[in-house]
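The other protein chains are all here in position, but one chain of the complex has been omitted.
Chain lettering (A, B and C) follows the sequence in which the chains are written, and residue indices restart at 1 in each chain.
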Amino acid sequence: MSNGTSKIEYVSYLEHQGKYEGIFSWIFATDHKRIGLLYMYAIITFFFIGAILGLLMKIELIAPGETIMKPQVYNGVFTLHGILMIFMVVIPGLSAVFGNFFLPILIGAKDVSFPKLNRFSWWIFIAGSIMAVASQLMKDGPPDTGWTFYAPYSTSTGTNVIMATAAAFVLGFSSILTGLNFIVTIHQMRAPGMKFFNMPLFPWALYATAWIQLLATPIIGITLLMLIGERLFAIGFFDPTLGGDPLLFQHLFWIYSHPAVYVMILPAMGVITEIIPTFCQKQIYGYKAIAISSLAIAGVGFLVWGHHMYTSGMSENARWFFSLLTFIVAVPSAIKVFNWISTMYKGSIDVKPPFLYALSFIFLFIIGGTTGLLLGSVATNVQVHDTSFVVAHFHYIVFGGMGFAFFAAIHYWFPKMYGKMYDYKRANIAWGIIFLGFNLLYFPQFIIGIEGMPRRYFDYPIQFQTSQIISSIGGFILVSGLILMVFNLIQGARKGKLAPANPWNGSTLEWQIPSPPSLENFDEEPVIKKNPYYYK
Amino acid sequence: MSENKLHIEEHRDDEASKLGMWLFIFTELLLFGGLFLVYSIFRAQYTTSFHESSLELSVTIGAINTIVLLFSSMTIAMALSAIQKNNKKLALILIGITLFCAAIFLFNKYFEWGAKIEHGLYPGSTLMTLLDRGHLLYFSLYFFMTGLHALHIVIGMILLIVCYFKVKSQNINNQNYVLLENGALYWHLVDLIWIFLFPLIYLIT
Amino acid sequence: MANNSSHTTEYVVLARVLLLLMFLTILTISITSYHLGAFTVAITLLIAGTKGYLVLSYFMHLKYESLLLRILVGMVFVLFALIIVITFIDYAYR
Partner (left out) sequence: MFSNASNFVHGVDLAFFIITGISLFFLITLTAMMIFFVVKYNKKKGIPAVQIKNNSLLEITWITIPMILVLYMFYIGWEGFIPMRQAPKDAMEVKAIGQMWKWTFEYKGNKQSDTLVLPIHKAVKVNLISKDVLHGFFIPSFRIKEDVVPQKNNYSWFIPGELGDFDLYCTVYCGVNHSFMTSIVRIVSQNDYDKWLATLNEKKPDIDNKGYKVLEKNGCFTCHTKDGGKSVGPSFESLYGSTIEVATNGTSRKLVVDSAYIVSSIIDPNKDIAVGYPQGIMKSYKGIVKEEEFKLINDYLKSIK
């Protein structure tokens, strides 16, 4: 697609011909944009599988007793659902897809620092995913430990725990390498003149995230290795009959897994921080506060893991200590919310689909976050720990937060990635259905959770049934909305009308280059404005 | 178009590679960090058993290995200086010595482990399950930590062998030696971890 | 882009550091043969820390690297120390 009038030949990254052809031009691509898309397709596939599993659970839970599956199957289903969604969807989700695609562009670079390493990360991501799938098919049957792999159940059950943990180990490696790549890229590749404090806020969020990925993931790596060793050789780190300590496993697991929840949410917050100024045509309020709060969340977030263990028999001192820190880590999140809403004040607000998703993100995030406060308080945690209240909390904050941010990001950057535009009206309708279905699906779970419905329950007492039915109906509404949304996007990519370079009148660098971008992103060195969100 | 492609692949930034290596070292430190955490918790719980079991290890072998590793760490640092001073021959010799030391280290480890295995002490053995809990944990940790460390030695050796040949073929020279610098950094990491492993496993009583 | 920023360490410096490290190793071994109780642990760890510091600053050239990198390395160790201390808040009071 050469353009006769311009002097430099412009070829979009989608059509660029490299050394390889056809499908290999993708698998062997080192271009950060192609790798971003590769991650996106893989992750959407996993999301689709995981979501179907979620729906199956909802159908099973429509009535007490056996509805469509046996207890052992149910246990396998929520385990796979958790592993898929956490390790293969939300942890890589925003940073590997949109981070890869837009981080270099946003800081005015041609690519990430180590393109080949980037490609390697994708490969091992796929290898890990294949192992996770293999764990389902192998002889001993799907693992049934829950995504938390708590010992000593995980050291004694007869299912394929080794394969599943090895998969999580490999996926963790991919996550580490992506984080490493991003940190180096942000330090070394910023366009001349771009200081740390005039970087856009999505890269800031990615920077904080990358540090968590880099420093927390090795801990789970070694923990899973120990678990594997324990299963193979009766080593006894965690099995109390061999002198080990199951609580130690929980400590090690959450030392990683709590910071990991911030790996999910920080990039999501970054996306929202990009979208709001664009659709308000207004410079972001409290730039520095938002940037620094990302680092604060990442830093303090390392020290609060014990709030998953209040009832495990931890010492009293540890309980209050972790509770206190948990409450403190909520404050930087609150600051971000306040800044987003202030940015809307006296703006010129254009309610397009990405902005709708961003608004609903804020709403759902507040619900998810404040129910996190209820969980973080020791007294109330005793009541709701390991009940469906927790399930509702993390679906609100993971799906409602990170998931909605992912949808927002797709709708926001879609024209840049594909050079085409989707249908606004259909997108709005899909949003409405999703939002309604989502709340119907998860809100009832807060209520039955407070009343005492434990999580990971195949069967349940009859008094919870009404809420479970409402919740299941919500699940079906949600699905129809998601199908409409995906259909709309696919239609957009195939037949949508051509998108201009800057459809939303955004101010950051990605909107200053053609859609879709060329292989090298920038044909001439980009001009760095002091404030990335400069309007008028 | 082909010019574009070349541009991306030939982009070289030594600062970036070095930073990348350091970040990788951070993850390795925390990987072992997890093990040190487990070690310290169990040691606090089973102090006397840990003390008794550590007596069964030979401090001499441990000390020899420590000295060998420290020495190799110095030689590889010198190799880097030699390359920077454009003294290819000296650099090759120094890398060779480092590799030799690594081999000695593994050789010692082999004997040390071999002796334990001969006594029926290895993960999963009958004897292990009969030990009292503290001893079992101590030896499990011993095998796990030194095993993982030995694995790192092997990886480090592979890296240094690559460096050796690259120095030989002039691919590493006094203008472009970041690979050797990173290989050396990795080797120092292995040494650094041993500096903590040695007293914790062999000495503290 | 050549490596002009890099620092070349003299052989003598490296050799001296090695001597110091050897000395510290022998020191630890001899100290642990006295029974100093809880102090042994503290002292050996202190010595190991010193050795680590030497390796990091001279062998690994940290002394000549940018302030940023040095801060980062410091933070990693601080983070690790915090994790250990916090875990012990649980174990020490159980």
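Going forward, a contact is a pair of C-beta atoms (placed from the backbone, for glycine too) under 8 Å apart; a residue touches a chain by one contact, two chains touch by 3 or more.
Keep in mind the model is a prediction, meaning the values are calculated, not measured.
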Among A:33, A:81, A:385 or A:411, the residue in touch with the chain that has been omitted: A:385
Chain not shown: contacting residue from A:12, A:25, A:67 or A:157: A:157
Options A:48, A:123, A:327 or A:443, residue touching the unrepresented chain: A:327
Candidate in contact with the missing chain, chosen from A:48, A:123, A:443 or A:457: A:457
Chain not shown, touching residues in subunit A: 71-72, 75, 144-146, 150, 152-153, 156-158, 234, 240-241, 246-247, 280-283, 285-287, 289, 311-313, 316, 319-320, 323-324, 327-328, 330-331, 334-335, 337-338, 341-342, 344-351, 359, 362-363, 366-367, 370-371, 373-374, 376-383, 385-387, 450-452, 454-461, 535-536
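Here is the rule we go by: only the chains that are shown with their structure count from here on.
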Where subunit A and subunit B are represented by their mean Cα positions, the distance between them in whole Å: 35
Rounded Å distance, subunit B centre to subunit C centre (Cα mean): 15
Multi-partner residues of subunit B (each touching 2 or more other chains): 13, 15, 19, 26, 30, 33, 37, 41, 45
Sequence positions of subunit A contacting 2 or more other chains: 215, 255
Sites on subunit A touched by subunit C in the complex: 215, 247, 251, 255, 302-303, 306, 314-318, 321
Subunit B - residues contacting subunit C, complex: 12-15, 19, 22, 26, 29-30, 33, 36-37, 40-41, 44-45, 59, 63, 66-67, 70-71, 73-74, 77-78, 80-81, 84-85, 175-178, 181, 184-185, 188, 191-192, 195-196, 198-199, 203-205
Touch list for subunit B against partner subunit A, complex: 1, 4-5, 7-9, 11, 13, 15-16, 19-20, 23-24, 26-28, 30-35, 37-38, 41-42, 45-46, 123-124, 128-129, 132-134, 136-137, 140-141, 144, 148
